[in-house]
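Below is a structure I'd like to ask you about.
Of the protein chains in this complex, all but one are displayed in their positions.
Chain lettering (A, B and C) follows the sequence in which the chains are written, and residue indices restart at 1 in each chain.
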Amino acid sequence: MVFSWIVSILRPLGMAFRHIFKYRFTVKYPYYVLETSERYRGRPVLDLAKCVGCGVCATICPNKAITMVNVEDRRYPQFDAGRCCFCGFCAYFCLTSALKMNGGYELSEYDKSNLIYPPEKLVKVPPPPPERKKVVKLKKLSLSTGVTHG
Amino acid sequence: MIKVEEEVVETLKQTFTEYVVEAKVQREKRVTVVVKRERLVEIARFLRDNLQFDHIASVSGVDYPEKNEFMVVYHVWSIPKKVLVALKTSVPRDNPHLSSLISVWEGVNYFERETWEMFGIIFDGHPNLSRFLLPEDWDRGFPFRKDFKLRTKPE
Amino acid sequence: MSIMRVRWGPQHPVSGQWAFWLDVDGDIVVNMEPDIGYTHRGIEKVAENRTYIQNVPVVERTSVFDAGNIVFGYVQAVEELMGIEIPERAKYIRTIVGEMSRIVSHLYGLGLLAIAVGFETMLMWFINDRELFLDLFEMLTGARITYSFFIPGGVLHDLPQGFYDEAMRRLDYFERRLKDYWKMFFLNRTFITRTRGVGVLKREDAIRLGVVGPNLRASGVEADVRKDEPYAAYDQIDFIIPTEKEGDAYARGGVRFHELEQSVSIIRQALKKIPDGKIRVKVPITPTPPKGEAYSRVETARGEIGYYIISDGSNRPYRVKISAPSFRNLLAMPFLSRNVPMADIPTIYLSLDLIPLDVDR
Partner (left out) sequence: MNIETIIESLVALFINRPFIEMLIKVLIFPGLMFPLLFVVFAVWFERKLLAKVHLRIGPLHVGPGPLGGIFQLIADALKLLQKEIIVPYNAHKILYNILPLAMPMISLAAMAFIPVAPFPSVGPVDYLVVFYTPYNILVVLALFAIHPFLVIGVGWASGSKYTTMGALRAAYQLLAYEVPVMLSAACVVMVTGSFDLIKIVESQANIWYILLLPIAFLVFFVSMMAELGRRPFDIPHAEQEIVYGWATEFTGVHYVCVMFAEYVNLCVASCLVTLLFLGGWLGPVLPPAAWFLIKFGIVVVFFLMGRGVYPRLRIDQLLNAGWRILIPLALIQIFIILVLAKFAPWILPVTFVGG
């Protein structure tokens, strides 16, 4: 009884000391970025050649982040990142897969008006992370140390 | 499989013939009972004591402006029987009074308070019908009614 | 004797986005009143103004900690209204996502319970391993927290390449860690002293107050929607419902912990049994279910959630009532915090796993 009492006090101490020497989990974000998965839902990117202007994306969008605008007699989606909830329905229900979700998630802007992406801006793929950033791949999980990230 | 549900419906119909407007088995494990509001407390107590409906699941108000009435739906689950009963009763829109079921199921306390706040249905006998989810100084009426005017965001 | 009225929150380290009014006599709380509504978004009203599929991300915001199971109920209610049966494979994928979501949510909830007694290590370790499943979610759905993955008719995506191996490896690791956790936290004498006998909820009180989920099961009631009314693929999977008799904070934590073990086993079985086939039946973009109503129950991490949806035949629901688990557990909070030391208030609050988002909706 007394023995188990003492064990229950000392064992956590030992376990905590053991964890001091395990790998860290934190990713130092601005210097290192995580590689996102293939399906990652960042900002949608438009393929102008495929878009038929049907407006399904605007219909399905729960937050009215997508509105249809006219560009040279054609209708194209305009995207407002400030309203987007990143559900990905626009890309999923797109009839011609003209809209695709892209992994780019660094969407913050100083000016609110920059958050609105007219079709010509929506076409551009978000640039990859700057040079100084190192992309950390999802490391193989090692069963002994429990590391998942760098 | 569906025997327990039918038994519940039959018992209710026989015991409260006049006050049960409609009772039917919606599907497996779901029973819908529409009752008159005058005997709501008695029927609820009968459900709890004789039919073992002991676990309150939800209380929802529904607004039907064209019929000029509110529908209040008590969903009660029975842990031993594993059946959910929807106990419905209608309340006139111009005189929305209903006796509270807090003496039967204590769990309806906050549900009724919320329903009062959102629909303006007054539950007689409820100990504390005061502002709960909305701000203390809310004065724009009852937001979940259908005639509540939504304020749209200024563009 | 003089009673001091202390306002606990919303600017308080552990209160969350709500407040309690505590009447304190010395160090003993004699009465407690919740003051909620700081995050009231009127989701039920919002849902009346959107189409059935647009509502999926909206109802998910009820409680983002357990996004999978929260949407599960809504989607099932809509399917019941429309009278569609989803393919077997979709059912299994839903089960996997639901259980992973339960693990994620329980890890967070247990971590918060540890925070209530001042045990940051437990929170950090749990958050750490939560990441294992967030990565899997990212792989499967494309989002880490709010993965609007279920839509009426099925699920959005099929399991990706290599998901089985990755998931199995992570589950192996996680299962080993769970044993460590049991030793480190639940057999830790200080943690036991702090949570045993705190906030004892007896069986009859739990039923009377309408408490749901792990809190109800910790009081000795074996009630779980997954067994009572099996949805998705739960009727084809072998698992048990952990229960405890004591009904105190430790028992509530223990039930959650054992549910983690069960969830791991459920995911394993589902991944092994999953049949081939379609993952979605065709449903129009704006579905219009016939007139009627449906009440669907789903066991989320915090307990049973009920969606009562009334359809009037148009493309928007006439009424959506969300009977959220934390709102139902909330009634136990004032009941338990009478004549307890002030130091037990956070333990009671977080052992019930109340989430203000979920309470307010």
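In this section, contacts are C-beta pairs under 8 Å (C-beta built on N, C-alpha and C of every residue); 3 or more make two chains touch, one makes a residue touch a chain.
Everything numeric here is computed off the predicted structure, so don't read it as measured data.
The undisplayed chain touches these shown chains across the complete complex, A, C. Annotation: of C:Gln17, C:Asn31, C:Thr121 or C:Gln236, C:Thr121 touches the absent chain (contact as defined above).
When the omitted chain is restored, the residue from C:Glu48, C:Glu166, C:Glu244 or C:Asp344 that touches it is C:Asp344. Panel shows chain C; residues 4, 6, 12-14, 24, 27, 114-122, 124-125, 128, 188, 190-191, 193-194, 341-346 of it touch the chain omitted from the view. Residues 12-13, 16-17, 19-20, 22, 24-26, 28 are the ones on chain A that touch the missing chain.
We adopt the following convention: only the chains that are shown with their structure count from here on.
Averaging Cα coordinates per chain and for the whole protein, the chain whose average falls nearest the overall one is C. In terms of their C-alpha centroids, the spacing between chain B and chain C amounts to 25 Å. Centre-to-centre separation of chain A and chain B, using mean CA positions: 43 Å. The residues of chain A never reach two or more other chains; the list is empty. Residue ranges of chain B in contact with chain C, taken from their complex: 29-30, 54-58, 60, 62-63, 73, 75, 77, 79, 82, 84, 86, 105-111, 114, 131-135, 143-144, 148, 150.
Residue ranges on chain C touching chain A, taken from their complex, read 50, 53-58, 121, 128, 131-132, 135, 138-143, 146, 148, 156-157, 160, 169-170, 172-173, 176-177, 180, 183-185, 187-190, 192, 285-286.
The part of chain A that touches chain C in the complex is made up of residues 5, 8-9, 11-12, 15-16, 25, 36-41, 56, 59-63, 85-89, 92-93, 101, 138, 141, 143, 146, 148-149.
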